[in-house]
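As you look at this complex, bear in mind that one protein chain is not there, while each of the others sits in place.
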Amino acid sequence: MTTLAPPAPAPAAAQETAPAPGRARRRRPARIRPGLVAAGAVVAVVLLAALVPDLLAPHDPLEISLSESFAPPSAEHVFGTDQSGRDVYSRVVHGARQSLVIGIGATAIGLAGALVLGLLGGLGGRIADGAVTRVIEVLYAFPGILLALILIAVYGNSAVTQMVAVGLATMPGYARMVRGQVLVVRGSAYVEAARALGHPPVRILLRTILPNAFRPLTVLVTLGIGQAIVWAAALGFLGMGVQPPTAEWGAMLNAGRTYIQQAWWMDLFPGLTIVLFTLSLTVLGRHLQRATDAGALR
Amino acid sequence: MTPTAARATARHAAPPLVAVQDLAIAFDGHEVVHDVSFTLRPGQCVGIVGESGSGKSVTARALLGLNGPGAQVSATTLDVGVDVLTASEQALREVRGRRLGYVLQDALVSLDPLRRVGTEIAEPLRVHGVPRAERPQRVQELLASVSVPEPALRARQLPSELSGGLRQRALIAAALALDPQVLIADEPTTALDVTVQAQILELLQQNLAAGRALILISHDLSVVERLADHVLVMHHGRVVEEGPTSQVLAAPQDPYTRRLLAAIPSAGSRGRRLSDLPPAPISLSPRAERARADGTTGADELARPEGGTGADAARRPVGREQADGPGPATSRPVLVAEGLSKSYRGPDGRLRRVVEDVSFQLCAGETLGIVGESGSGKSTAAAMALALTEPTAGHVTLDGEPWTGIPERRRRPRRRRIAVVQQDPLSSFDPRWTVGRTLADALPSVRRERGTGPARDGSGGDRTARIAALLRAVGLDPALAHRHPLTLSGGQRQRVAIARALATDPEVLVLDEPVSALDVSVQAQVLDLLADLQQALGTAHLFISHDLGVIHHVSDRVLVMQHGRVVESGTADEVLHTPRHPYTRQLVAALPHPELEEIA
Amino acid sequence: MLARRVLTTLASSALLLWAVATIVFFLQHLVPGDPALTILGGASANPPEETLEAVRAQYGFDQPVLVQYGHFLAGLLVLDLGESYTMKQSVVSIVAEQITPTLQLTGAALLIAWAFAIVLTLATAGRPGRWGRLGAAVEVVCAALPHFWLGVVLLVVFAVVLQWLPVVDDGPAGLVLPALTLGIPLGGFLAQVTRDEFDAALRQPFVLSALSRGARPGQVRRRQVLRHAALPGIALSGWGLGSLISGAVVVEVIFSRQGIGQVLVAAVTAQDLPLVIGVTFVVAVVYVVANILSDLASVLVDPRLRHAIGRAS
Partner (left out) sequence: GGAAPAAELPAGTREGGELIFATDREPTCLDPHNSGDMPQTYIARQYLDSLVSMRPDGSVVPWLAESWEISEDGLVYDFTLKQRVRFHDGEVLDADAVVANFDQIMDPATQSSTALLYLSPYFVSSESLSEHVVRVTLKRPYSPLLTVLAQAFFGIESPKAMGRGLTANCEAPVGTGPFKVVEWRRNQEVVMVRNEDYTSAPADARHQGPAYVEKLTWRFLKDNTARYGALRSGAVHAIFNLPPEQVPTAQADDRVRTQDFVHSCVPFALDLNTTNTALGDRRVRRALVHAADAPGIVTSAYAGVFPYEGNAISTGTPFYDEAYHQPYPYDEARANALLDEAGWTGRDEDGVRTRDGQRLTLRLPYASDPGETPPADLTILQNFQAMERRVGVDVQLIPTDAASLTAIRRDPTAFDIRAGYWNSPTAGVMYIKFSQETYEIDNGQNVSYAYDEELDQTLLEAAATTDPERQQELYSRAQELLTDQAWHIPLYPIQTRLAIRSDLVADIWIEPSEGEPVLHDAHLLRDGDPR
């Protein structure tokens, strides 16, 4: 659980330093990179699985078959079966939706909170900024797991609680980043240019400050989705994860852990899925960021 | 004449230290340097000049074998004591620092900010096996030898604690640590104040006198003129002209060299065009246009004149002749600043006055130059004039009405009458936006003009036309509207910044170092453009620069700032020909080569 | 000046601790369930109603929450955190006993994370082609590894099957696997941050400058570039140590280690308020101290910060 969304390193103003004149012009033309294509394919398949799982899954993810438990991968069950004889592949496919909901939901909650805090801190003047900095500090000092456990104890164990819990735990990291970024952008020459043009503050905020402050968040967000899935899975380890027998990657990984010595497939496939998906999101995120950073250099 | 003669004799006696024949350098198959050849003998100074991107630095790095893994370097000869093309990495490392000292272009960032200056200078000593015990002593000697005061103290400081000039000296000291026979100095004086610049040149001169050879790279002809025996003029990666310095500068053969020389602004160039480009074809009357805009918004494109050659425009504009005299005083003052002061709280919590009691008047059609060294408060004064920063004391009026000290809300409708071209053009653009969008953002919105709902951008066609007109007005191809600022050259960016300022049809234009990031030839074009615009539109310019030549070239009247105060003011000629304040005198004295004026 | 800086740090730390304790206090009061039952033995107990009443009166659960909060604050002032409902022991002594093994674990994990990040960065960052990409991929994968899974795999492979390391052991050998479990994902994360910075620093002119003096590229990477690259990672380490404590919850269960993580989970689920507050409190203290340490480490690496420290965090 170390891996919740990272707090911002120093606000990344350095990204903006111009390359030597003329150098930028000579960027390589965009080659089709196989890694990028593969990453895109993985994400596309996962999205497809989340939207129409039945298209990809041959079996009912919840249907047990007591006589077929712990069957190794075969033509019938390509990823094998689990302790109740359920088809692991179909569960992985069906798990996409729940995992994505948790991952994206938690990240969205974290970001939304961070947005409010970060903007308040970045735009609100000295006192507001001081207060926000304190709030972020306090949230940091709180062990994330504690927040999650208490929330689940108070509001019961549901996908929503988990999303909120994980979202809150990741929020301070995003908030710090947003705040730093807003501060950088606010002081930038192009915001000054906009002011000099006599644009009203709301317009400057919406059209200039916000979009630029969020640009560096893309990678974080793509990373964050994967992290949130892993986070929720860790809650599962403590028995606070999604309700069984719901198919969800983290929960599957956690359940498979027990049988790792006799049924490795129960862990391998959900684990690979999480890692591949996270990796793909990161690759895409980095590419996206590079593309926007360079101001679409083509 | 004497030192040069002495060196000339030495040069023919000794074998070359550096021999380059048919050097070509390519990145990813794209050749950026072609067929460069030269030799360097002991005591000799070869100068390489040329505009930005012409391949000067790449050539220098090739001598050290440091062009990076992406570079393909070829030459019939590339000898610096070892054959760079065939030598082992080990052998090259032996040469670097010991035989060739290299002073990088970006003095301010070429020292590791996390290491103490002493460590940096000791590095070549360490790398080349000088015992640890001897190093501190040597470091201090080296610092002393480049005239760094209190060398023992400086050695313990961090680069960030040193001024630009000191950093440049420390860098030179590191390059000289092992007493290399050849020193390569890449733009050793750019980014430095004139006064400091003079000191560095003095230092290099001493070094030459001590018998070391020097390769001096600069885009500034005046700098090269002072030191080099021999000059290569590079253009687009090619040597377009070479020869003894005096000969090349006095009687340039190549058109590019001639253009380069003509482009240097100075007192002598006042009223003349610096570039050989035709004047930007602007003939619209902004006031008339504004009147029309009140009624119609349709096709009020910035009109282009038919014809209109550069020939007559190359003459000094008539209005300027008048402005030179008592003219400005008679015309109406648009921007008046009185007793402006500004304080900032420093990191130690103490208040620091960065601008103190600055007053000036700016009249329509006039250019007021503000000159002063870096950090003297020029930009801050400008920001107060723009009411982007509230003054701590004093006030500004625009067209006789209060401009500072009122809520921003009341200022906003009048903001379009005063526009700014910011100091660093690149960072003044939203990096996500194309040029077109940047300009569109500056255009008055239809809503504001018509006072109707947000059904604007429907008239996208008009806006596109206006953007194209603006781009043409600053001499850019309208097709650039789809590019991102990052992909533009420095000169193009600066023009876009000017176009944006013009988009609001201002009466006052604040230009904060509009040419300092540009090399001479591009600078010349931009300065010409500004002059043309001023003539056509009758705007008042507040022109900020640290370059006396530029200031003298453009200004009717001049303010000299030091430490936040105005130390001298008057007409350009008064101030710069007969400076009264010691600081101004120092500035003028430090100008490297009054004689170049005559050459040009 | 220094005294003032120390005072500010102390004051803001105290504020932070108070805020954390207060939030936990009220949050925990939202949890349904009867603390009196917890005190009387938890799930398997069947106390009669009179006993419950007596306990409620004794602990003041029948008083309004704000009054309870007042008592709680009063205790906090003298660092009296009360007695654990479930462990029937003073919270301070439980926490004091359990924090040491956790700190050992998280400290070792942080070291491993840094070693991992540094080795990986030095080996692959800024290198074109396959190596660079491989390094970047390894980082992402490591950062995405869930502790509970990594721990079990390491345990099975190295302790059970290969038997190279003990399954359980209080000594340093027993620390290896748990610390790896915690350290590798954090290392992946630190490496990501470090690599970005490393790439940026490698493009700085001072690198070329050093090379032009004859320095070896490897040396420049190690002695100069790495230093720049490590800065954001160091700044994150204080936070990292705090987050490791969340991870320790899982690792301590898997490797059956003593520690604050296990206590925390048990305390939250059993609604053992004094213990929850005690643990949160000490975690916050660790966080505060870790941040001060990471600030100091940043200053060591970046002497420019010497003048800036104590200003904006």
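Should a chain be cited, it is by its letter among A, B and C, assigned in written order, with residues numbered from 1 in that chain.
Note that in this section contacts are C-beta pairs under 8 Å (C-beta built on N, C-alpha and C of every residue); 3 or more make two chains touch, one makes a residue touch a chain.
Quick caveat: nothing in here was measured; it's all calculated off a predicted structure.
J.: Kindly name the visible chains that come into contact with the excluded chain.
T.: Hidden chain, whole complex, touched shown chains: A, C.
J.: Based on the whole complex, identify which of A:M240, A:L253 or A:L281 touches the chain you can't see.
T.: Here the residue in touch with the unshown chain is A:M240.
J.: Which chain C residues would touch the chain omitted from the figure, given the whole complex?
T.: Touching the missing chain: residues 31-34, 37-38, 40-48, 50-51, 83, 86-89, 94, 97-98, 152, 155-156, 159-160, 163, 166-170, 252-259, 262-263, 268-271.
J.: Which residue numbers on chain A touch the omitted chain?
T.: 62-64, 66-67, 69, 83-85, 149, 152-153, 157, 237-241, 243-245, 255, 257-262
Going forward, only the chains that are shown with their structure count from here on.
J.: Please categorise the chain-chain contact pattern as a line, ring, star, complete graph or other.
T.: Graph shape here is complete: every pair of chains touches.
J.: Across the interfaces A-C and A-B, which one involves more C-beta pairs in contact?
T.: A-C
J.: Measure off the straight-line distance from the CA centroid of chain B to the CA centroid of chain C, and report it in whole Å.
T.: 50
J.: Go ahead and note the Å separation of the Cα centroids belonging to chain A and chain C.
T.: Chain A and chain C have C-alpha centres separated by 21 Å.
J.: Can you check how far apart chain A and chain B are, centre to centre, with Cα atoms defining each centre and the answer in Å?
T.: 45
J.: At least two other chains touched by the same residue of chain B: list those residues.
T.: none
J.: Among the residues of chain A, which ones contact at least 2 other chains?
T.: none
J.: Quick check: in the complex, which residue numbers of chain C touch chain A?
T.: The touching residues are 12, 15-17, 19-20, 23-24, 27-28, 30-32, 133, 137, 140-141, 143-149, 152-153, 156, 182, 185-186, 188-189, 193, 197, 200, 231-233, 235-236, 239-240, 242-247, 249-250, 253, 261, 264-265, 268-269, 271, 276, 279-280, 283-284, 287-288, 312-313.
J.: Quick one: which bits of chain A touch chain C in the complex? Just the residue numbers, please.
T.: 1-4, 6-7, 9-10, 14, 35, 133-134, 137-138, 140-146, 149-150, 153-154, 169, 173, 223, 226-227, 230, 233-234, 237-238, 250, 253-254, 257, 260-261, 267, 271, 274-275, 278-279, 282
J.: Which of the residues in chain A come into contact with chain B in the complex?
T.: Spelled out, the residues of chain A in touch with chain B are 16, 18-22, 24-26, 28, 188-190, 192-200, 207-208, 211-212, 215, 292-297.
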